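What follows is one structure encoded as structure tokens, with my remarks underneath.
One protein chain omitted, others in place.
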Amino acid sequence: MGIRFKPHSGAVLGYLAAALVMVYLSYSLPMLLPGDFVTAMYSGSDVALSSEQEAKLRAFYTGEEGFGGYLLDLISLQWGISFAYRVPVSTLFLEALPWTLLLMGCAHVFSVFFGFIAGVEAAWRRGRFSEKAGVGAMTVLQGVPEIGSGVLLLLVFALNLGWFPAGGAETVYSEQTASVKTLDLLLHLALPLTTLFLAYFPGNFLLSRASMVMILKQRFIQTARAKGLKAVRVRYAHAARNALIPMVTRFGLRFAFMITGALVVETIFSYPGLGTLLFNAISMRDLPLIQAVVLISSLMVLAVNLMLEVAYSWLDPRLSDGF
Amino acid sequence: MDFETLRKLSRDPWFGAGMAILSVVAALILLGPVLSPYDPYDMGFRPLSPPSSGHWLGINDGGMDILSELFMGLKNTVFFGLIAASAGLTLGALVGLSSAVAGGALDRFLMRMADIFLAVPPVMVLILVAAFFRPSPRVLALALAFLGWARSAKVIRAQARVVNGALHVKAARRMGGGRVYVIARHLMPEIFPLYVIGFAAQLRVAVFMEASLSFLGLFDPSRKSLGIMIHYALRYYYMDVWIHWLLPPVVCLTLLIMASTFLAVSLEKVFDPRLKETV
Partner (left out) sequence: MTMRIKGLTVSYTDGDHSLLALDGVDLTLSPGRITALVGESGSGKTTLGKALIGLLPENARIRGRVCLDGSDILELSEKERNRYRWQRISMVFQDGQAGLNPVMRISDQIAEPLIRRLGYGREEARPAVQRRLEEVGLDAGLAKRYPHELSGGQAQRVLLAMALVLDPEYLILDEPTAALDATTKNFVFSLLRDLKAGGRSLLLITHDLELVSGVSDDVAVLYLGQIMEAMPAGELLTEPMHPYSSALVRSFPGMDTVRDLGGIRGDAFYRFTHVHSHRDGSVHEHTHVKAPGTVHEGGHAPLEGCLFEPRCTQAIPECRTGDVGFTAAGSHSVRCLRGGIVAMLVMEGVCKSYGSVQALESTDLTLKAGEVFCIVGETGSGKTTLAMVAAAALGPDRGSRLFEGRDMDLWRRQDYRSLARRIGIIYQNPGEAVSHRFSVFDIVAEPLRIQKASFGPEEIRNRVVSALNEVRLSSAPEFLKRYPHELNMGAIQRLCIARALIHDPVMLIADEPTSSLDPSVQAKVLKLLLGLQIEKGLTMLFVTHDLGIARKVADRIAVMLAGRVVESGPAKRIVNHPSHPYTEMLVESAKGTAAPSLRIEVGGNQDEGICPFLHRCRFATERCRRRYPEVAALDGGHHLVWCWNPRRSSSIMDWTQG
């Protein structure tokens, strides 16, 4: 199966180009602001900058190093200094990143896995009441934005019932054993994770079900059933494998839109990930921080999409280098 | 559009539900100024007061009437969505159609551009632009449209190409049909459903974006919006004010997004599912 990695060249080029565009955008934006960026940014703070620091900052933000130099800086994790926190952006970013990865990673993995299987099974039982009810419920759920469900969960489970903490990722300042710490982590993770899961699951379920329904109508399913194979095998080895393909494509397309929701959820629950970081940066008008977080996150998103593109070409042998 | 499709649409429960909600929303927007005689910016009332006969939803922490805020916020959010959706779809449809009809180098170029635009996460760019330049909401809506044309362009182009290659189109050309004729009588009827479906989907996204971005504080802080209301109300979540201050905008927003979701779902179902590619 090795010779099948031939991602659509147009898409690969697209991602590379987009990455360059983003970097260039972030590179040139500070220069588009009226006045001197550095002065505007740092003049309001109490910190007096040494002339050396000031010169370095100016070089970074006003493009004196040129685009190439900027790229090098990016690669070497020099992403500027935060105005509000007065530490390098990279420090803040790398502190927040693991939390976001934990939250988003779990949310996506669970919702895709369960959504896919639920969709496959629902399509197999098409027409029965349970399936119709499921589809109806999920359509309604799909209409509930993350803001709504997040706030509701917060109000009900954290404030009124007190089962879960209302914010943060962990309870700090305590000597705890590993197992207690883990439990603590999970409790904090529970509500934001549930919110995101509720937001992502319906889409995956409906998509999986819809693809399956279309696949089940196709002729080769009839052939597989006539071969006397077990129902489970027909369902998964034949049908679901084909249904997976559109799911991967559409997932990639939706991914960029899912970020907004994740941002909002982190903010609602004060979860110390990149979302909250960005939110704070925005409230404090910390332009360097905003710029860097946005840029690096976007690049990460592009990387994920690229990987999906490769996965897609591996899954569907019908694709060659054309469209 | 033939009558059969319209009839099918009207019978679909999702369509009915979506339209019902939207009609209520439209009514609220239109009647808003009448139902709440206060100026949303008037800060003269006692802050954080509970609901009363004069103020059905009470007063927020800045001394403004919440009900009036709600109506204005609803209006702003909806308008943002409408502008972004229609601009995005129209641009996308034009590009997709021209790309398919023109073919050749132009087609390849436009689709490469689409690939680039598709790859960029729109929310990120919007945040950057909003944070740096503080443009007016209208400009931001257009920016969202500008970032979002690629999706509908690709879908419409794909369908236009399929139709273009169909035998009945070839036959029409051979009978002497010119480009304009073919587009008008053969392509448009196939593209129109995609346009409508895309519109509903884009509307949903735009409303969601607007709410989220205003929640994050990216708009002019004095602009009234459902998102910013939630933002401020959330700060006081530990107090009892959440019933009349936090919930109403959340509920409104949820209903709004639900309505556009339902519309998108029912439109997709009713218009031939063959139209949907795996995009």
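We call the chains A and B, going by the order they appear; numbering starts again at 1 in every chain.
In this text, a residue touches a chain if its C-beta (ideal position, glycine included) is under 8 Å from a C-beta of that chain, and two chains touch if they have at least 3 such contacts.
Note that the structure is predicted; figures quoted are calculated from it, not measured.
Engineer: Missing chain touches which shown chains?
Structural biologist: Checking the complete complex, the chain left out touches A, B.
Engineer: Which listed residue, A:Leu102, A:Val140, A:Leu229 or A:Met284, touches the chain dropped from view?
Structural biologist: Answer from the full complex: A:Leu229 touches the omitted chain.
Engineer: In the complete assembly, which of B:Leu6, B:Leu106 or B:Ala171 touches the absent chain?
Structural biologist: In the complete complex, the chain left out is touched by residue B:Ala171.
Engineer: Residue by residue, what part of chain A touches the chain that was omitted?
Structural biologist: 218-220, 222-230, 233, 238, 241-242, 245, 315-318
Engineer: Please output the residues of chain B touching the missing chain, sorted low to high.
Structural biologist: Where chain B meets the chain not shown: residues 2, 166-172, 174-178, 181, 185-186, 189-190.
One rule holds for everything that comes next: only the chains that are shown with their structure count from here on.
Engineer: Can you work out the whole-Å distance between the CA centroids of chain A and chain B?
Structural biologist: Here the centre of chain B sits 22 Å away from the centre of chain A.
Engineer: Name, in rising order, each residue of chain A that touches chain B in their complex.
Structural biologist: 10-11, 13-15, 17-19, 21-22, 25-26, 29, 32-33, 139-140, 142-145, 147-148, 151-152, 154-155, 159, 166, 211, 214, 245-246, 249-250, 253, 256-257, 259-261, 263-264, 267-268, 278-279, 282-283, 285, 287, 290-291, 294, 297-298, 301-302, 305, 323
Engineer: So in the complex, which bits of chain B are touching chain A?
Structural biologist: Residues 14, 111-112, 115-125, 127-128, 131-132, 151, 205, 208-209, 211-213, 215-218, 227, 230, 234, 237-238, 242, 246, 250-251, 253-254, 257-262, 265, 273, 278-279 of chain B touch chain A in their complex.
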